[in-house]
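A single structure is presented below for examination.
For this view, one protein chain was removed and the others were kept in their places.
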Amino acid sequence: MNLLNPSFAEDVTRSFAQQPIMNLIGASLSLVEPGVVEITLPYRADLAQQHGYLHAGVVTTIADSACGYAAFTLMPADSNVLSVEFKVNLLRPAQGVEFVARAEVIKAGRTLTVVRADVFGIDANAEKELVATMQGTMICLYK
Amino acid sequence: MNLLNPSFAEDVTRSFAQQPIMNLIGASLSLVEPGVVEITLPYRADLAQQHGYLHAGVVTTIADSACGYAAFTLMPADSNVLSVEFKVNLLRPAQGVEFVARAEVIKAGRTLTVVRADVFGIDANAEKELVATMQGTMICLYK
Amino acid sequence: MNLLNPSFAEDVTRSFAQQPIMNLIGASLSLVEPGVVEITLPYRADLAQQHGYLHAGVVTTIADSACGYAAFTLMPADSNVLSVEFKVNLLRPAQGVEFVARAEVIKAGRTLTVVRADVFGIDANAEKELVATMQGTMICLYK
Partner (left out) sequence: MNLLNPSFAEDVTRSFAQQPIMNLIGASLSLVEPGVVEITLPYRADLAQQHGYLHAGVVTTIADSACGYAAFTLMPADSNVLSVEFKVNLLRPAQGVEFVARAEVIKAGRTLTVVRADVFGIDANAEKELVATMQGTMICLYK
């Protein structure tokens, strides 16, 4: 993959810190590499739906930000990234003490970048289980 | 549409109150009719992404709950609803003083129900603009 | 909706005639209006899957072309349209003597246009039933 922005890691970290929703839900950036980003979210009862599982919207929130930033790592400096669309399949009830959304770029383009994210639930024994998977499109906006 | 649960409105209201995430983000149930549910969310800066717009994950959170409950209104009493999958197209930056997700059932089935939700941003002059649209599948689980 | 190409109907008709797949399956253009296109397909046994219903891929073929051309009606003259992505929910077995895919633009943009298509099966009594619905994104390529 072509690296257009040597400062991609700093730029992703700075932008992530400017997403107040990440602070509200308690998510943090746990990996930033060219074309790959991971976001970690400890479980909290106030993020749940009616059965106590992580709400699908919160699963989507970390998956979408991971996808956006994975795409952003491969975009030119001085660009912005926005989500165009995404599709999420919810594979199992989202349970765990912690969740990790791992996004990887499938195809980086000048305008559009297609990204996939897997969201894992991690239990108290550090066992990982895939709870959801996202396939989405991100757009590069030149400033 | 066939109404299998005469207490659908009470059941939706009770279940919604049991979704802690709705309380965290400040969302409320604003309409419950057979096959149709609306959820309203006032804008708050701590729900935003890096440009100050409502985060796509939060847009999805209210759209998904609206879809789930719209499907649930047509399910039998003593059933549960879970999201199977959804796809969201983000049409415009999600700006507004308030957001409304309006979900309508397209096809109700015994096991699977397909639902669509439109999410509108509402500005200070009460002008509505479509900011996102979801198409998803909900599953009925019999207790 | 803003009309950028006064010759949109001729341009859609000409482009449709250049899609050999439409000829192979026997599909024809039945409506072209700004932001709206319909494609009609008579049932043929050689278009079916293993239970005799129209194959989901054929349902998608007419829905996708309808979406592409609905978007194309609103694009500038001398542009091309390509599909970026689409999502299809298959609501009922695709049965009928004829099928109609009706696409309508939800949001036309300079680069990306979001379109929805409903595919109806029509029986021998001219009763219509919704068999599938598509939500997709089309891109405008400037020549």
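All chains are identified by letter, namely A, B and C, in their written order; residue positions are counted from 1 within each chain.
Here is the rule we go by: a contact is a pair of C-beta atoms (placed from the backbone, for glycine too) under 8 Å apart; a residue touches a chain by one contact, two chains touch by 3 or more.
The shown structure was predicted, so the numbers you read here are calculated from the model rather than taken from an experiment.
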item	value
Option touching the unshown chain, where B:L31, B:V84 or B:L130 are the choices	B:V84
Residue touching the undisplayed chain, where the options are C:T40, C:T60 or C:T73	C:T60
Touching residues (missing chain, whole complex) on subunit C	15-16, 18-21, 23-24, 45-51, 55-58, 60-65, 80, 82-90, 93
Hidden partner chain, residues of subunit A it touches	87, 89, 91-92, 106-107, 114, 116, 130, 133, 135, 137
Residues from subunit B at the interface with the omitted partner, ascending	84-85, 87, 111-112, 137, 139
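As a convention for this text, only the chains that are shown with their structure count from here on.
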item	value
Label of the chain whose CA centroid is most distant from the centroid of subunit C	A
Chain occupying the middle, per Cα centroid	B
CA centroid of subunit A to CA centroid of subunit C, Å	33
Whole-Å separation of chain centres (CA-atom averages), subunit A against subunit B	22
Touching two or more other chains - residue numbers and ranges from subunit A	84-85, 87
